[in-house]
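In what follows, a structure is listed as structure tokens, so that the remarks can point back to it.
Heads up, one of the protein chains got dropped from this complex, but the rest are sitting where they should.
Order as written gives the chain letters A and B; numbering starts at 1 within each chain.
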Amino acid sequence: MSLVLKNVSHEVGGQKYLDNVNLTLESGSFNVLLGRTLAGKTTLMRLMAGLEKPTSGQIFMNGHDVTGVAVQKRNVSMVYQQFINYPNLTVRENIASPLRLSKVSENEINKRVNETADMLQISQYLDRLPLELSGGQQQRTSMARALVKDASLILFDEPLVNLDYKLREELRSELRVLFAERKSIAVYATTEANEAMALGGITTLIHEGKILQSGVVNQVYRGPKNIEAAKLFCEPPINLIEGQITLDEVSFFDSVHFPLDEKLKDLPKRKFIFGVKPSHISLVPKNDDDLELPMKVELAEISGSETYLHVYNEQFSLILQLSGVLNYAIETPVNVYLPIHKLFVFDLDGLTIKVPTFDMENL
Amino acid sequence: MAEIHLKSLAHSYLKNPNGDSDYAIREMDHVWEDGGAYALLGPSGCGKSTLLNIISGLLEPSEGQVLFDGIEVNHIPPEDRNIAQVFQFPVIYDSMTVYDNLAFPLRNMKVPEVRVTSRVNEIAEALELTDVLKKKASNLSPDEKQKISMGRGLVRSDVSAILFDEPLTVIDPHLKWKLRRKLKQIHEQFDITMIYVTHDQLEASTFAEKIAVMYGGQIVQFGTPRELFERPNHAFVGYFIGSPGMNLVDVKRSDTGVRFNTTDVPLEPSLKSLLDSLTSSNVKLGIRPEFIHVWEKKTEGAFECSLDYVEDLGTYKILTLNLDEEIIKVRLDEDRAIPNGKIYISFPEQWLKIYVDEYLIEADVTPLNDSSEVKL
Partner (left out) sequence: MNKTANNRAWFLVLPVFILVAFSAIIPIMTVVNYSVQDIFDQNTAYFVGAEWYREMLRSPRLLDSLIRQFGFSFSILAIEVPLGIAIALMMPSKGRMAAVWLIIVAIPLLIPWNVVGTIWQVFSREDIGLFGWAVNAVGIEYNYASSPFAAWFTVVLMDVWHWTSLIALLCYSGLRAIPEAFYQAARIDRASSWAVFRHIQLPRLKSVLVIGVLLRFMDSFMIYTEPFVLTGGGPGNSTTFLSQELTKMAVGQFDLGPAAAFSLIYYLIVLLVCYVFFTAISQLDKVK
């Protein structure tokens, strides 16, 4: 079962929600759509499902053109942000509902409902009403309803966004296990880069209705094709500094100079935008040729096991991602060390020119 | 400024509660010191919003006292308690401009217009709202609206505490950063007691000097983000803080320490004797994924595990290991190589925690040195 979108565009009331989307989704793949709010993720999923017809372009399922086909005829199920369940039916009846519409025998229905409830760990709630359950359990019921049909295409529209972050972590790993064996295509929309990394699979970056990049998650993460992709798929956002390449060195704002990396020697001598990931900058020099920058602390943000340090100097500011819990008062002077071989280079139009090579063995 | 003291406080929504499960807040004694930035962290349904409403006066506790600077305020309504509250979704007066929204509380108190102007401008500048002061409040984005809600609380000079009830819920993820930073700056600038309710540990840790972790209607630990991370008092704190949370394994006592299945984990002698002196059989071993040491090859004292799964999260990796049928998660930095074949791990003594009846037991307390970086 494959899903192909060809030159799909969608416009409503003069506003373009999707612009020339071309995508191929393979059977058994887990596809994550990563983009900001209103980037077009929901619109794209609605078109895939058949809830709406694209203003132009075609959609093929298994080679057949299904562009005008209504959603009831396509074998699709969808899970939403708000846990949507039939409020007056028990959990069991909720999960059984998609099967009752197709003429499946009662025995078969029971079997599949029990199996699916087991998979999602809600077997003990089968006889309760959805409103008696917690948020996480209601969302699991919605997911069970989507999975029991064994549809060829299952869509998730930011399903975990209304749940506790701990619950989110748990459900994410469960989702991965659930989909490991299936032949159906899963499409999952999210706004968080970390969630996309955790889910794995194929990541598709979507920004203002356009597909920026699509590929295996690691490759997209390490090799963004343009600045927008780099900004989107990095949490905290990638640090960007305008710089100039001269004969044998790079300079930032005339005040910072460092030798030009071997791999960048072939680039034209002009202005570029340099990017460095927050996790690559550190407070101690890791390499002999690390660039030392004296900065001041703007803010230290602490997450359970890491610290995001915001630093600045007169010309630019940086964010560092450090492990451990560190306390720094505002205005404390610190020296930060930039690895000059791990710089991304973008040209002024935003296209990626150079991507630092990483030790690919560990991917 | 106010010191808020919760004395023998408990709350049940039922008229005649009997038993712990009928209470939304089980009996607690807690002091929020003047001028501090605090977070109330816990999963949904743990009672944190109830507690916040009791502090602000929107709810009267069924038992116990709420004291502001030593004076009981149980029966004093919120408008007389000198507190401000920011809700989950922005509460703004649609028909008014941003300026009028911010001026509203002051005008209600009949403050002279001259003072109103200066105060509103000051707060607008602190919140970066100066450009939109003349606009109609209903036309702004959710994060700007939320800033207005905060502004209305800050604009009153008699406010001694501001309470936040999951204020970043409706904000776009990539804008949450900015608001978190803004909140911290506001706290430094204005020196007011701030209590922030959330279920997100990142928000809590960024904002608060000290976090109160709530679970099942009780505050199970009150400490700095670092204390919660390095020395979780309660198994729930270990599980809830950190991404992923602490590894917790049910264990039984053994000759040299504790054991699970066929694996013996030796304990440091004083800890072992303390464990033996207690009778409960609910014993858990806890260690954070960040603190587990991974060896390149077989080593004395290290345990052999098989690798189930690797999650690459860009800046770090999470390895899901199988140690004698127990799942153990380990967190490794981006650059560390994953050994091929079997993996050998050990649990450094200083990070190995033992929980009896969910609470941490410690033989002797080593004071944490604040200036040192946590070595991983």
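Simple rule for what comes next: contacts are C-beta pairs under 8 Å (C-beta built on N, C-alpha and C of every residue); 3 or more make two chains touch, one makes a residue touch a chain.
For clarity, every value in this text was computed on a predicted model and none was experimentally measured.
Enquirer: Using the definition of touch stated at the top, determine which of B:S21, B:N74, B:S95 or B:S157 touches the missing chain.
Expert: B:S95
Enquirer: If I consider the whole complex, including the chain that's not displayed, which of B:S21, B:N74, B:T117 or B:S138 touches that chain?
Expert: B:S138
Enquirer: Just checking the interface: what residues of chain B touch the absent partner chain?
Expert: Residue positions of chain B that touch the missing chain: 56, 58, 77-79, 83-85, 87-89, 91, 93-96, 104-105, 108-109, 136, 138-139, 149, 152-153.
We adopt the following convention: only the chains that are shown with their structure count from here on.
Enquirer: Roughly how far is chain A from chain B, centre to centre by C-alpha average, rounded to an integer in Å?
Expert: For chain A versus chain B, the centre distance works out to 26 Å.
Enquirer: Would you pull the chain A residues touching chain B in the complex into a rising list?
Expert: It is residues 36-37, 134-135, 164-167, 169, 191-194, 197-198, 200, 217-218, 221, 234, 236-237, 277-279, 299, 301-305, 310, 321, 323-327, 330, 359, 361-363 of chain A that touch chain B.
Enquirer: What residues on chain B touch chain A, complex-wise?
Expert: Result: residues 43-45, 172-174, 177, 180-181, 184-185, 188, 199-202, 205-206, 225-226, 228-230, 239-245, 288, 290, 311-317, 331, 333-338, 370, 373-374, 376 of chain B touch chain A.
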